[in-house]
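Have a look at this one.
In this view, the complex is presented without one of its protein chains, the others remaining in place.
Showing subunit A:
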Amino acid sequence: MSETTTPALTAPDFPSPLAEFWHGFSRNRGATVALGFMLLLFVAALFAPWIAPHNPIEQYRDALLVPPAWTTDGSWRFILGTDELGRDILSRLIHGARISLWIGVVSVLCSMIPGVVLGLLAAFYPDRLGTVIMRLMDIMMALPSLLLAVAIVAVLGPGLANTMLAIAIVALPSYVRLTRASAMTELTRDYVVASRLAGAGTLRLMFSTVLPNCMAPIIVQATLGFSSAILDAAALGFLGLGAQPPLPEWGTMLAAARDYIERAWWVVTMPGLTILLTVLALNLMGDGLRDALDPRLKQHD
């Protein structure tokens, strides 16, 4: 008998999950640019006091409604011009990024964490608890998100904290539904059955067996939730129900700018453009994340 030498089995070179994700994500040019924009915005928000050329609430009485630098009457002292009280718009936008991103982060976390837990509970106990949870979510979904947020703020009173709370409550049902749906699919898989037979407790099954496999759609939803949080917060601010002046929140800035439509286009244009670009970037990132993380959800082409 001759010894056959088996060729040494080398493990095939799998790319790490992160590298694989980045490969998928970076092929989407729009999403990469959007990621760059968001990183820039985060840095600006983080270091706002050092980056912003002026104090955002300082009123330069000698420079009311100065147009942007590139126009004939503009000056490089105020690159994007000043508002009706002589405050530097660029500085206000940079500080406003702090508020908007903070609202986004807090409200996404405050709705994602309870939403995921409720969704898992609804999937694991579908009979009584699940029905009750899903009925409650149906009721919340019967009102459009902005209207429900308006109702909540109407009761609790306007302000930044109540804005975040309202947006978090409004976003809750989408996480619950998403988590429940993916968890219910996972629960029928063999690996869950195996893990259950091996004696894993419910908590372990929930959070360490099932949840990691449901994360992809949740992450995508969180990105999209971030963008709608920023949009809804700005809408509430615009309606006078969100952050209150003189806080440089983007929507609040727009509300004050309404009276200057006829005289100072930059006061109206700049905050809205910032909101649009931020929301657009987050939506592009959401598309890119979905394509990279969850090919099943990929849209045609």
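The rule is short, and it goes like this: contacts are C-beta pairs under 8 Å (C-beta built on N, C-alpha and C of every residue); 3 or more make two chains touch, one makes a residue touch a chain; residues count from 1.
Following the convention adopted for this analysis, contacts and distances are computed from a predicted model.
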item: Undisplayed chain, where the name is taken from the UniProt record, one of "Peptide ABC transporter permease", "RsbT antagonist protein RsbS", "Ribonucleotide-diphosphate reductase subunit alpha" or "ATP phosphoribosyltransferase regulatory subunit"; value: "Peptide ABC transporter permease"
item: Candidate in contact with the missing chain, chosen from A:P15, A:G36, A:P49 or A:P144; value: A:P144
item: Option from A:A216, A:A229 or A:I275 whose C-beta touches the chain left out; value: A:I275
item: Per the touch definition above, residue among A:V116, A:A235 or A:A292 touching the missing chain; value: A:A235
item: Residues of subunit A in contact with the chain not shown; value: 135-136, 138-139, 142-147, 150-151, 154-157, 227, 231, 234-235, 238-241, 251, 254, 257-258, 261-262, 265, 268-269, 271-273, 275-276, 279-280, 283-284, 299-301
